[in-house]
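Just one protein chain is left out here, and the rest sit where they should.
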Amino acid sequence: MQQIPTGSLVLRETRPSGTVVVLPGRVEVGGRDFVVMAGPCAVESAAQIEDAAEAVAAAGCPILRGGAFKPRTSPYSFQGLGEQGVRLLLAAARRRGLLVITEVLDPSELPALEGVALLQIGARNMQNFALLKALARLDRPLLLKRGPAATVEEWLLAAEYLLAGGNGQVVLCERGIRTFESSTRNTLDLSAVVLAKQRTHLPVIVDPSHAAGRRDLVIGLSLAAAAAGADGLLVEVHPRPGEALCDGSQALMPADLRELMRRLSPVVHAVGRELWRAPQQLMVAK
Amino acid sequence: MQQIPTGSLVLRETRPSGTVVVLPGRVEVGGRDFVVMAGPCAVESAAQIEDAAEAVAAAGCPILRGGAFKPRTSPYSFQGLGEQGVRLLLAAARRRGLLVITEVLDPSELPALEGVALLQIGARNMQNFALLKALARLDRPLLLKRGPAATVEEWLLAAEYLLAGGNGQVVLCERGIRTFESSTRNTLDLSAVVLAKQRTHLPVIVDPSHAAGRRDLVIGLSLAAAAAGADGLLVEVHPRPGEALCDGSQALMPADLRELMRRLSPVVHAVGRELWRAPQQLMVAK
Amino acid sequence: MQQIPTGSLVLRETRPSGTVVVLPGRVEVGGRDFVVMAGPCAVESAAQIEDAAEAVAAAGCPILRGGAFKPRTSPYSFQGLGEQGVRLLLAAARRRGLLVITEVLDPSELPALEGVALLQIGARNMQNFALLKALARLDRPLLLKRGPAATVEEWLLAAEYLLAGGNGQVVLCERGIRTFESSTRNTLDLSAVVLAKQRTHLPVIVDPSHAAGRRDLVIGLSLAAAAAGADGLLVEVHPRPGEALCDGSQALMPADLRELMRRLSPVVHAVGRELWRAPQQLMVAK
Partner (left out) sequence: MQQIPTGSLVLRETRPSGTVVVLPGRVEVGGRDFVVMAGPCAVESAAQIEDAAEAVAAAGCPILRGGAFKPRTSPYSFQGLGEQGVRLLLAAARRRGLLVITEVLDPSELPALEGVALLQIGARNMQNFALLKALARLDRPLLLKRGPAATVEEWLLAAEYLLAGGNGQVVLCERGIRTFESSTRNTLDLSAVVLAKQRTHLPVIVDPSHAAGRRDLVIGLSLAAAAAGADGLLVEVHPRPGEALCDGSQALMPADLRELMRRLSPVVHAVGRELWRAPQQLMVAK
């Protein structure tokens, strides 16, 4: 097993108090708040992303997710709307005071991704070292997904490429690993979350949707992730999952997202954290 | 993938309200209470099991675990104290009003296992169908561990052998599956817990100790298991882990067990359950 | 990873020249000959096993396989014909001068298994230590399948239970491990064969049928196994796979078995071995 060299920037001992990745609008990942990022797998149309953004804002989540440049296993699958998708995503988010997270596949897409609060490095690119080196040179927050066959050590070493290259604004995201179990798309590895929180000072969030690959497990896994010590979630929600062009079976419906937030709140409290909610939501809630 | 046949006894629809396995002393697994079973991997000596039992009772847990008939990978590893181990285990438990769970490897051991509240079928015997068929004929509660390479469907079908053979007092136990990840001994699969709770009416508990194989992850994983909807835990504790003859590196110390119980309580509440505590503990706690 | 202790009986250095397991009729496993054992997954009827035995004898293979006591994932699957199955199997074999290999699930079945040349310990029982200890006391040849989630070290340690218990007539059998790949039932691990041949003096054969779970890969994998240094094969053949009660999709048809033997012969020669063929076959072939 490849071991992280002593003295690596990613190790907890280099910053024992932990890293807080600060996004616009006072949204902090890795601090006291538990942050839920939600939205569809892919931006499909203006109507779809507007409705999704509405559901995300209504649930009180601060960050809208949605893929525009999509890495798809088959060249014949929907490849995303590209630049137009980014524009639709940003517009839907701005209208509701939401931040945006979306995936970057190649440095050439960066101009189109201006305005994105958090750039996602996808699971399949976790060891795309050319991409890591290019993104390490940016002064922009990054989210690094764990590869489906990457050990925790390899994941942290991939993060080390970003830190060593000069970018310390890194959020880690566990999204399930490949195993023999076929009831779920991947096996969510919450041990990796507990372990990563000890090994590194970087924030760690969890994507229960890609891990499970099925809607009915997402809430249970989200509660477990919060209890395990994760700093937030990246969760799929779609206004009409039955019509989704990508991964509809794992997307929550808007009512599920509200239910998730309702059930998350006491668990997050039980481990000494606060669930981040939009101010209007907090008012409504009171 | 092998599918559970429609109409199988193990399926949730055959008993939608769920099965509660009732143990002596009003300890119920699968009901409102979250039940923590704790103790060493193996009974090693009278002094060791007495000290372990004391720690378990002091933490307020109702059930003492400890192996007497041990399945060991190597024939040269400590194979357990056998019948004498069972006697020491039962004596230590009775002195403190604790129940006992221990593993049965072969039906020939059953006479020696009189007085054991919960008979454990180990992970390596999950598909030992001769053993399953023999235990199915008993009127005694059983705990069925998931095999390290068993799918959830296979695990439930192994339980079906017990139910179909006439024994409905079955508790399931997730204890991690084999994957490529080498930072942990196994990969705890909490998706399996969420899924099993939906698929079947049987109680489901979690063994975070064998899953992690390391003490420092046990509390985090225990909290996650409770939030995921598990009905209890099977956790290793040893009075002096450094001297353990078996799996010492994954055993909590007595103080860790108290810390676990302290931190479990609010998480269990947050998901609408109660942490089972011995009455004296409840009094002490108030 | 559990390591085999120095001085273990299973290690190559305790018998550098290698163990040859001698079966009746001068059939030797682990010597110069490459031995093919073939037959159906389960004995289903007199007609079926007679036809299967005929195909096996016609192809020149010395050993007939067939399950009578069957370990099945579901209690509602065909569980085998038991003692009657053994009788049918032995009768079909004797009529054609074939030896018999079949699985033993429990020591209580041993009286019924008199006359069986090679007792198989199935993959799911590789770490059923009660069974291993009972079989170790016999003076009868055993075949120990690798568990689908067992490391090579664990497999050899399971064999050590047999050797340490007094039975050195042990043949190992690799039959695929559990991985994420879903095109095949299991992933045949031929590295384990190369490695086991170096680590231990015991003969090692390969079951390509359970590994692949599909007929169309069996011949290719069989040739690969021979080239990797295996001492033989355990392969499924069924006179009418479409009617099989168990694993029909992975069974060769009689013509496939002849094709397998035809293509195996030059590969076996290329690695300095001889393909065992019944004398009449050798005459026919000349």
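Note that the chains are named A, B and C in the order they appear, and that numbering of residues resets to 1 at the start of each chain.
Quick note on the criterion: a residue touches a chain if its C-beta (ideal position, glycine included) is under 8 Å from a C-beta of that chain, and two chains touch if they have at least 3 such contacts.
Please read all numbers here as calculations on a predicted model, not as lab measurements.
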{"item": "Selected from C:V20, C:L138, C:V194 or C:M253 as touching the chain missing from the view", "value": "C:V194"}
{"item": "Among A:P40, A:P62, A:G85 or A:P148, the residue in touch with the chain that has been omitted", "value": "A:P148"}
{"item": "Contact residue for the chain not shown (choose from C:L99, C:A212, C:A251 or C:A278)", "value": "C:A212"}
{"item": "Subunit A residues that touch the omitted chain in the full complex", "value": "2, 4-5, 8, 71-76, 105-106, 108, 124-125, 127-131, 147-149, 154, 157-158, 160-161, 164-165, 178"}
{"item": "Interface with the undisplayed chain - residues on subunit C", "value": "1, 149, 151-153, 177-184, 187-195, 197-198, 211-212, 216-217, 220-221, 223-229, 263, 266-267, 269-271"}
{"item": "Touch residues of subunit B, complete complex, unshown partner", "value": "178-180, 182"}
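Everything that follows uses one rule, which is that only the chains that are shown with their structure count from here on.
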{"item": "Touching subunit A and also subunit C, the following chains", "value": "B"}
{"item": "Central chain of the complex, centres being mean CA coordinates", "value": "B"}
{"item": "Distance between the centres, which are taken as Cα means, of subunit C and subunit A, whole angstrom", "value": "48"}
{"item": "Subunit B-subunit C separation of Cα centroids, rounded to whole Å", "value": "36"}
{"item": "Where subunit A and subunit B are represented by their mean Cα positions, the distance between them in whole Å", "value": "34"}
{"item": "For subunit A, residues contacting two or more additional chains", "value": "178-180, 182"}
